[in-house]
Structures are given as structure tokens and as C-alpha cells.
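Missing here is one protein chain; the remaining ones are kept as they sit in the complex.
Showing chain A:
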Amino acid sequence: MAVTTCLTWMQEKVLQNYFGEKQFSLLYKASVHDFSSKGLLERCSNQGPTITVIYTGDYIVGAYAQNDKEEYVFITLFVFQETEISECKIGPFQLSMVFQDNCKFCVNLEKKRMYISPETKEKLGVCGYISFQECEVFRCEDLLDKRRMEGVIELKDKLLSAIRTYKPYGDLVHQTRILLLGPIGAGKSSFLNSVKSIFRGHVTNQALVGSYTCGTSDKYRTYFINDGKNADTLPFILCDSLGLSETEEGLCMGDIPYILKGHIPDRYKFDCTKPITPGHDNYIGSPLLKDRIHCVAFVFNANSVEHLSKEMVSKIKRIQRELIKCGVVHVVLLTHVDTLDMIMKGDLVDIYSCLPVKLKLEAVHRELGFPPSNIFVVRNYTSEWELEPVVDVLVLSALRQMLWAADDFLEDLPFEETDRCVW
């Protein structure tokens, strides 16, 4: 009874992206609605731009009609095979004539046969009379239309407000401390810049970003984020450390417990070869709860996370074990989600529904052991000058999840450890 398209998710996505980041609504399906021009025209007239998809055994022939308003329309005829699309513009025609007889391109639904003029052979690679099994017609709409964008902006404002007014669990601390850990080049500093940019209202670049081998973040940094509108400090601090490395150049494993417990001061310069010791000049001997790390976010580049070396995977698992021992809740941030296969800006609105993202989360769960519900995808600001609400929503949603995770950590603390907060 359900009326669904024959297109696979990937096929539909290739077409949607090809014609300009569209979304398709199936209006007519020949095997359900009769192989008749009447059945098609009744459903598809006055529906705005449409795309007709015709399935032969070996390839798809399609016709994209951009403007339903005009009596005569130009049609983009295309052939879609594997992931390749060849196209040819023809017209103008009266749209209804395409489903009657016509000289260059016509579809005879009753006979399940179409005709393509030899004139288009050079561009399309096919011509003549071609039998088909199925015909579907879709309305084409912009994936990121005004309505959806309004919803996204509203959601962004709601998230901003929720984070501005957020109070850590039980008022045990005034600010939540979130530590970013990840391989060099994963996007930790870019994420920092993105968060700062969102609250400032325009793109900023305080945390240096680079791709040097040893990483530009060789110091421990605790970033207080200012709320641009009110110049108030926000209720969280993002902590950035030296990147992880397979070799001896990255963050020293022995430093991690000290970071978690709050012994390491802002701007401490890490030494790859040896951890901080209590004897160090800047060592914080008696850190308070507010100095500790309340949530850890592993940051990975979504594109390279499946290709981490065995050494890196092993190191990440050792760190996880250390975090569990310290009771610190941890999540995963996958950056650069926009560079995954087929992902467009409009997809960010419903990003967890996209097949490549689902597969990526499953892969991270399988390889690194993180529960999928603790994995968030974001896109960092790297080259833009102005903010994009769809990007902001991803970053803010991830941030809110981290704050909630930190609340879980604070709630789980033994009572004795919270006493130190009594002023």
C-alpha cells in the first residue's frame, strides 16, 4: 500500500545535489497510479518544478522541468548511470505534450516506451525508442527553504538562550570545564573558534589553527567564552591541550590525570617527553572542584576517524580507561561533517538521518567503543566570515549535550568531594 520511490538513498541524493540541493516529493508512480498520461497529469500539474524519472533496466532517464508556470518550458533531459549524469537541454515544449507524441522527447506511458531524438545522442549517449519498467514524477523543492530556515533560526535562538542561562548541577561550580582531546589536526582549536564565534556573533580566530606536525597548541589553554551581547562570561570553559600523536610528540599520557584533576594551570607548556610533577613551579597543589575537568570531548575529523593507526586507537582506549577511573563522562565530536560524501548545507538540519553519517557513527562505535548516543557531528567555521544558523545549531546542540554530560559527572560525585565548594 505504501507508495515509495525506486531510487536508493544514494541515487536520490546524487540527483538532488546535481539539480541544486533539492528535496523531492513523489507525486506520481506509474505502477501504482496507472500507466496513463491522465493519471500523471492529474497528479502532477500545477506542482511547481518537477523531475520525471524513468527506469529502464540499465539506466535512468530523467526530465527536469524547471518552471511549471509558463505554457512552454525548457527541459533538462538527463541519463543517470551509476553515479554519472549526462544532460542535454531541449525545448521549449508544452509540458503536457511530453506525454503525448512529440518530435524530440516523448513518453508513452500506455506502451511503456519513450522516444529520444537522435539529435541528443551526442550528449546523452542514448536515443531512439526505449522500453521502460517504471516512471515516477517528483516535485523539486529547495532543501533549505525559508520555512525550514526560520525553524532553524528559532532553534538556534532557543539553544543560545538555554546555554546562556545554564547552571551547573546543584550550583556545585559556576562554570563547567570541558576538555577537548584528539589527534593533531582533528579540529579542536577550530571547534573552540566556532563556539566563540557563535556567542560573539561573527567569526573569530583567537585559538590559532595550523597543520604543523607538532601542532600549534603546545600549551594548555583554558578559554573563557564571552557572551557578545552582554559581555558576561558564559557558564562553561573550554580547555585545549596538546594534540594526541602516535609518536612521542603528542600529549604525554602521564599528563592526563593531572589535567583531569585540575593540577595544570592555564598556559602550562607541555613537554612531550615527561609529565608535570608536583614539584613543578606552576603545579596547582590543591585544586578545587571548579578547577577539575567535568566533561571530556574527544575530537576527531569525520573523514579520517576510520583510518586512525593502531597506535592511536590504542592510545585513545588507554585514555578512555583513565577517564573511567576518574569517573569523568566523555563524548565524541566528529568534525568536518560537511565533507562527508553527498552532504550539503541543507542536510545539516537533519544530519543524523543522513546515511553517510549513520554509517560513520556505527564505524566509530565499532572501532573505538563509544556509544552512538555519545557521538555528535559538527561543522567548524574555517573559511567563512559570517555565521550560518544550520552550522550554529550543530555546534550548540553538541555543546548542550556536553553540559548535560558534565551535570551527570557532578551528580555522581561522592559527597565529600563536593564539600570543597562550600565558600
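Just so it is clear, contacts are C-beta pairs under 8 Å (C-beta built on N, C-alpha and C of every residue); 3 or more make two chains touch, one makes a residue touch a chain; residues count from 1.
Here is the rule we go by: contacts and distances are computed from a predicted model.
**Q** Hey, which one's the missing chain according to UniProt: "Ribosomal RNA processing protein 41A, putative", "Exosome complex exonuclease RRP46 homolog", "tRNA (adenine(58)-N(1))-methyltransferase non-catalytic subunit TRM6" or "Interferon-induced protein 44-like"?
**A** Missing chain, per its UniProt entry: "Interferon-induced protein 44-like".
**Q** Which one, A:6, A:32 or A:313, makes contact with the chain that was left out?
**A** Looking across A:6, A:32 or A:313, the contact with the absent chain belongs to A:32.
**Q** Who touches the missing chain here, A:145, A:311 or A:341?
**A** Of the candidates A:145, A:311 or A:341, A:145 is in touch with the missing chain.
**Q** Where does chain A touch the missing chain, residue by residue?
**A** 1-4, 25-27, 32-33, 42-43, 46-48, 139, 141, 145, 147-148, 150-152, 154, 317, 320-321, 323-324, 327, 329-331, 352-353, 365, 369-374, 401, 404-405, 408-409, 411-412, 414
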